[in-house]
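Left out: one protein chain. Kept in place: all the others.
So that you can tell them apart, the chains are marked A and B in the order they are listed, and the count of residues begins at 1 in each.
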Amino acid sequence: MEAKKRTCQVQLTADGRLKHFLGIQGLSQALLTEILDTAESFANMGEQAVKKVPLLRGRTVVNLFFENSTRTRATFELAAKRLSADVLNLDIKTSSTAKGETLMDTLQNMEAMHADMFVVRHADSGAAHFIASQITPRVAIINAGDGRHAHPTQAMLDMFTIRRHKGSFEGLKVAIVGDLLHSRVARSQIRALSTLGVEEVRVVAPKTLIPTGIDSLGVKVFTRLEQGLKDVDVVIMLRLQKERMSGAFLPSENEFYHQYGLTQSRLRLAKPDAIVMHPGPINRGVEIESAVADGPQSVILQQVGYGIATRMAVMSMAMSGQLQERSQ
Amino acid sequence: MEAKKRTCQVQLTADGRLKHFLGIQGLSQALLTEILDTAESFANMGEQAVKKVPLLRGRTVVNLFFENSTRTRATFELAAKRLSADVLNLDIKTSSTAKGETLMDTLQNMEAMHADMFVVRHADSGAAHFIASQITPRVAIINAGDGRHAHPTQAMLDMFTIRRHKGSFEGLKVAIVGDLLHSRVARSQIRALSTLGVEEVRVVAPKTLIPTGIDSLGVKVFTRLEQGLKDVDVVIMLRLQKERMSGAFLPSENEFYHQYGLTQSRLRLAKPDAIVMHPGPINRGVEIESAVADGPQSVILQQVGYGIATRMAVMSMAMSGQLQERSQ
Partner (left out) sequence: MEAKKRTCQVQLTADGRLKHFLGIQGLSQALLTEILDTAESFANMGEQAVKKVPLLRGRTVVNLFFENSTRTRATFELAAKRLSADVLNLDIKTSSTAKGETLMDTLQNMEAMHADMFVVRHADSGAAHFIASQITPRVAIINAGDGRHAHPTQAMLDMFTIRRHKGSFEGLKVAIVGDLLHSRVARSQIRALSTLGVEEVRVVAPKTLIPTGIDSLGVKVFTRLEQGLKDVDVVIMLRLQKERMSGAFLPSENEFYHQYGLTQSRLRLAKPDAIVMHPGPINRGVEIESAVADGPQSVILQQVGYGIATRMAVMSMAMSGQLQERSQ
């Protein structure tokens, strides 16, 4: 509760507007809905003749990726450019801070160059929060994934996807399937789904990939996929984070697919109009069958486009909140 | 013939306008001339106070270089920026697709981000064609070099250079000299020269560097440089692709220069007003003497500037064709 309040205070202005975007925790249903509505206004821009809006014109967005992620960086870069911002990509590996300069000095230097926004990806949980609260509070910080902790723009694009395809969140049953233990998306998703008022959130995974204490978040835990999929409206598959698995959490990929892979026949257990989501990149034949990924219920590619719109929404809202505070 | 028709259909709209730019094969003289005329309108822009035109404003161009080429990437990036496009550079090495995602998924993801154009460089012949026909047909694909197959924007900038300096193609004798076997440019050049109606195309190389069956393209083959240069209007030197030679095709660089290097004295065999071209980067003292590369007949540096104009032409024409089709 105390932690929740602190996050809340860090990412919001005194009158409750977004000024950083660090995590779903502590954000109200009204604020999440405002993000979705703003994203809606950008969502069809991809098809327009001219895709740009001048909301961040003259602003400098710095992509600080301490951890590599070509795809996520690309979506943030495109979102920033479509908002007419200037974008600077910095590869800050351990090497550069190993020159003797502290991370704090590096970031304060970037702030001194009048950067307006940092998009931060870091392997440590809480990194974005720490930067926003302790290092450069007057730069809008957007969390692009921190450790196993959170990946809130991914969660919000998932919410956008659900609302677009299901109309609203009321009465929905949503199953999150796969490697919950190593997923930074799942926690953010669960919080967002609960806040937005879905009827039931289920997590489905082998025991070894379910974080302890997850039921305290109000989810129903299933270890058998067939039971977990029963009558759901939305199936969110998680990526098997092979590169994050250090121990023997799984017998084998084949075995995982055999028990938890989403196949066409298993998908029939869900509601007939259920949609299938995945944050990408997908491992075909590991967590999902190609026929499902490319099938009529899949909205996986649409999610990518919604991701640009959602990031544009979060970036423009946080910038606007920062400017309001700076002017006071 | 069948292959030609297929390429033709892939890169053209129903009414015969460009919508991708994959290769010279299958393009009519009228269309090649339209490209040159459009390039002409951009060619003097480099000297203008403001070099930008808004033809691609709001459009997203993604440089997909599966194979490294700093210089070619730079020319496409500049061309795109001068057309006012947003540019995203992606380094897609084997490593990134080795993460478990297929190439198809990577490209469809980029399309889902509302990319409008892919500039594709790939080591495999046919890669650009495959992407345009099978993977993302609604993204304008520009071939920036595929294997030994084609490098059509280079060929078109060469045509532009010839027309600029010779006025027209009629009655011209053109010699292409050097490593034809490993050259992706030569095939595109030969096709373009024939389509545009030069009188005679000659290829000049040692037997080991002449692809079998090249005479079917309507060229005259010479193995002695002195004979090949006799009375030509244009000399196109090819780069000795040292990095592409795996076997012992050549005795040595010295030996090559001795027999096929373009020296001042050999150049005197060509017409007195013959121009000397080279795609760059040049190997001084291997395929060309410095006095020739820097001499009055050389148009090598001008080619580079024309390259920007030609790429701007191809990119704006393909985008326009794509938009026409999308709107139908």
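FYI, a residue touches a chain if its C-beta (ideal position, glycine included) is under 8 Å from a C-beta of that chain, and two chains touch if they have at least 3 such contacts.
Source: prediction; values computed, not measured.
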{"item": "From B:Q11, B:N109 or B:N283, residue that would touch the chain that is not displayed", "value": "B:N283"}
{"item": "Which of A:D105, A:D124, A:E199 or A:D231 contacts the chain that the document leaves out", "value": "A:D105"}
{"item": "Absent-chain contact - pick from B:E77, B:D105, B:D179 or B:E289", "value": "B:E77"}
{"item": "Candidates B:M104, B:V221, B:V304 or B:L323 - the one touching the absent chain", "value": "B:V304"}
{"item": "Interface with the unshown chain - residue positions in chain B", "value": "46-52, 70-71, 74-75, 77-78, 81-82, 242-243, 280-284, 286, 301-305, 307-308"}
{"item": "For chain A, residues in touch with the removed chain", "value": "57-60, 86, 88, 90-92, 96, 99-102, 105-106, 108-114, 323"}
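FYI, only the chains that are shown with their structure count from here on.
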{"item": "Distance between the centres, which are taken as Cα means, of chain B and chain A, whole angstrom", "value": "42"}
